[in-house]
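All remarks here apply to the structure that follows.
One protein chain omitted, others in place.
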């Protein structure tokens, strides 16, 4: 391995640096490119390089070359080879126990404030992992920040089988949280006037409502649409998170209308409502780094400047966990699902005696195409969605991740929409329902506080009525 | 104070945000603008704001407003008011002793590796100062990075009388070192085509050879000159460090020729030598953040691409400590200063009996205009400069700061130049001498290693001869 | 009409200028948007506006508003309405016969050189059409240059039935030739990194080898491809002419290989040959304005800088007229088509007695899939292509327009490629053949001269052999 790298290193020096570089880093793919494992001599080589980076010998140029060798090697490795390297980092480049204990003793021995402050600094130093300077060195490479993001994606992946990688994960999270501090990110609009290289990333990254074609994409970037993303200056061609917005006249209750390529574009200057209908994170390696909430607030600020007539800012969001939750309840024969008032209607439509049984029957067929079933199910399901979103909790917070996200941002649950997404995924995940979360600017901070401190779930009066319906 | 700030906060909301902002931050001046002290109610206000920032209550917009209030308040305070705030940060927002001790106990109690790793993380957390998130929040402000740099300049200033500020200084240094990591900096050329707003900063920041006028500046940016600086993306109009280069045919031995506005510009494509004749750091608050060495190397890389005929990269540097050192030696009557061979010549020129006495007499007059004195002094002084640069050490490193800087970068002491800077400052600081440090690309890494590991001082053969001259 | 325009003019003033503007100009479509004709009052209105523009009354703002009204009106008119306006321009805003005759008399009356020069200026003035200042006024509108280009496209279209429009055509051609002078055009590279708004124009404008999808386009902009276009600063989003280039190792002989989306990209830095495989003009209204030849030369200059290993610059061009020419010859039973040496082979393959008959039979079937026919036809057809390209003349110049274009640029006919484009269009137009024109930089000027002065057709030695083959 080492020989090969050194050979290609020589090739690199002879010329064609950029091209070779591109080939070696293999674009931005995180998947192992071949099944290479690490031989014993490779392992020695890796350890040596890590030690030299920490020692700082040879100056910047050497450091850059060494860290480049590591990225090239890593990119070419199989999963097994990669875990070997992560194991080395975990086990051999963490804090030195003796130094930590010495630092502890020094701290415990201090007699006054000034001495204690010095001892704090010393102990902090002893606890700092030697691998952190290694991680920071990637910043020297043009593609190094992206490499580190991808490395953390790997760490998260391998942690399932290697829980000890949590130590690295923590440190990478801290480092990336600092690098991807909201103050370092740029909000940029993406439009049909953006480079195709960027647009094709939207196509591949869109996680909520798949972009089926360039025509579909163009529709989402039409004159009555907006798309914004956060970018990091060192990853200028990678949107970190992006949101798609429709400028409309009324709060949207149906995703298919928004994605209809044939629908005419509205005059955006007349729009009163901005619907955030898709938010996608793109970088697995940034999991937990909170930038989504900032995105919505910054975009709302921008839209208010550009379109002074906008009065309402709301989402049209999926309910990813409802289907599964409902399925479990129905299987369990949970008869609290159905309020008394609906018993007769359900039984008639399902042609059975027991309302729970009727529910099961109706849901098992293609209910959404069966008018009778639809009429009977709508009120029942709507109430269930309300209950699922607002009342089902895990550790004092709503179970639905989308709900947690928007409530955490200060939004409220505004309206539940029937037959809003009848794509196969929409039916499976959310029984065809979607929900509007409302971002009411004058309430956002208060809502956020109430939710952050007490876990209070803010809902509109109509949703409140759904929740209060007596059984 | 609080009322005033809140009032102006309201004014800000009513409009004119940018302009007010500019007024409030008072440009980039670090000097206290008036003699405002902090009243007890102000102190309560500051503490409350700090606590709210740490608690993270209210979301990004609130955080931004709060941190903005702090910067506005701080900029308006006198030195006394500022130290009050720094004292609060030092004494009230450091690590919590009880938490640290609890973390220590947990660490000491661990039985296995996995547990120890978790305990490490916990202890590290306990040692992290609560004020660090406060510092990081400045990143939310357009001018916040610059504010923090200026804040550290204040800390360094007040540390003389408040040694306890060292705790904050450490943390700010770590934070700024991370933000100003070389990977985050942009190298940009500054030319006569650059904005006047930037050029006037060169005039005010130039620390080595004062820029006397716009004509002087234009001469330094002429077609046979280059100027490069590092910039940080969040301080795009502030050069952090800049270097001025002359493209010439021979290694320059005299600064006055380089700064002569009347001298014709050479054809830069024919130049064989690049002379780095001035390097200026501009930000006091970045003291210790090592970016100077990178600057020279990056610029050398760039010049090699632009001017393939360049063979030699060298500085023409001042010797800031020589004058003072020499004065002390002469006052002390140190007769090792003068080698035997020069005794007679010196005594003749000085018209006295004792060579040390002659030396004192000659140096006390305007020797540089007195041919006799010059002839007698040149060999003596040249040898003394060589000795001062290469042999005078402090903690095993050369006493001269410029020498330490260039040797640390991998350069060597190449040539000592007589009557090279006869400005009043040049005569006072360096007895009119300047020195060329040579950046020989094939030796830089090796020189750097030898210096970094063993403190070895690399000199050219001619300087070696000066050092070897027997007394 | 007038009322409507004035009403919408008021709407425009009330706000939303840009949007309304966009609606009114109807994008860049040249097709009449509805069937509106001009009423007598409209005609009066148009005449009045034209007269006011010429009179220059009211200053720039008025002129801009008036000319804007004209473009909005024109865009909305049917073909009949448009010709009415063109008729007004032709018949009522040309030179004044009396003024011309007066100018002629003044010229004929002059006695000396100075007077004659003054009279020349006067006569020139009299001959200048009053409509020319009207045309120039379009330059005041953001989209006005494009409007005029589209107007000329209309003029060219309507000239078939209105030959008198030739007068306007001449003047528009002169004006556009001046505006689109090569010195005013910008050469820009188009890549996959270009805005989608621009890329979709390539898709719609490509005239030689249809771009079937975004994937097809991406392949044509891959790392081993280049695409360049000329742009005019006043039409920054409209490529005027563009060329697609493949960087390859050998002179390409087959278009399908170049357009194969599955073929791996080559390393462009190793390429020795640049193949210009598609050149498309995009603006009908610029017919006759010579910019194509400049495009190739500028692109060659650029490629030589970017890829120093490139040795050969050649096209892979269609032969649009060969199919039709051949068909006519075959129908006419022209037996000079076939050289004696091929008689037997053709008759055998065609299973007939007469070589011309055999030829007809073979060409009438799907010869390209029939090995026997192919073997027999290849030498015959190849020779015929050579003859068609090099010897068939019209007014002393080759009949094939592509040949005329490249020879006029100084290229030579290099190689004739069999089964090079077997798309339906390729078979129909060029019998599946394509031709390489070689741009040999050291010969271009000489070739151009020889062709421009004497109509000499330069061919390679292999094509020469094809031409010399005795019957």
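Points worth noting:
Each chain carries a letter (A, B and C) given by its place in the written order, and its residues are counted from 1.
We take it that a residue touches a chain if its C-beta (ideal position, glycine included) is under 8 Å from a C-beta of that chain, and two chains touch if they have at least 3 such contacts.
All of these numbers come straight from a predicted model, not from anything done at the bench.
Touch, as defined at the top, links the missing chain to these shown chains in the whole complex: B, C.
Interface note: of C:81, C:321, C:355 or C:410, the residue touching the hidden chain in the full complex is C:410. In the complete complex, the hidden chain is touched by one of C:54, C:153, C:167 or C:284, namely C:167.
Within the whole complex, the absent chain has one touching residue among C:140, C:153, C:266 or C:330, and that is C:140.
In the complete assembly, the contact with the undisplayed chain comes from C:452, out of C:207, C:375 or C:452. Chain B meets the missing chain through residues 16, 19, 192-197, 199, 214, 218, 267, 269. Seen across the whole complex, the unshown chain contacts chain C at 56-62, 94-95, 97, 100-101, 104, 107-108, 113-114, 116-118, 120-121, 123-124, 127-128, 136, 139-141, 144-145, 163-164, 166-167, 170, 178, 181-184, 233-234, 293-294, 297, 409-410, 444-445, 448-449, 452-453.
In this section, only the chains that are shown with their structure count from here on.
Chain contact topology: the protein chains form an open path, each linked only to its neighbours in the line.
Once CA atoms are averaged chain by chain and compared with the all-protein CA average, the nearest chain turns out to be A.
If each chain is reduced to the centroid of its CA atoms, chain A and chain B end up 42 Å from each other. Chain A and chain C have Cα centroids separated by 50 Å. Per-chain Cα centroids separate chain B from chain C by 62 Å. Of all residues in chain C, none touches two or more other chains.
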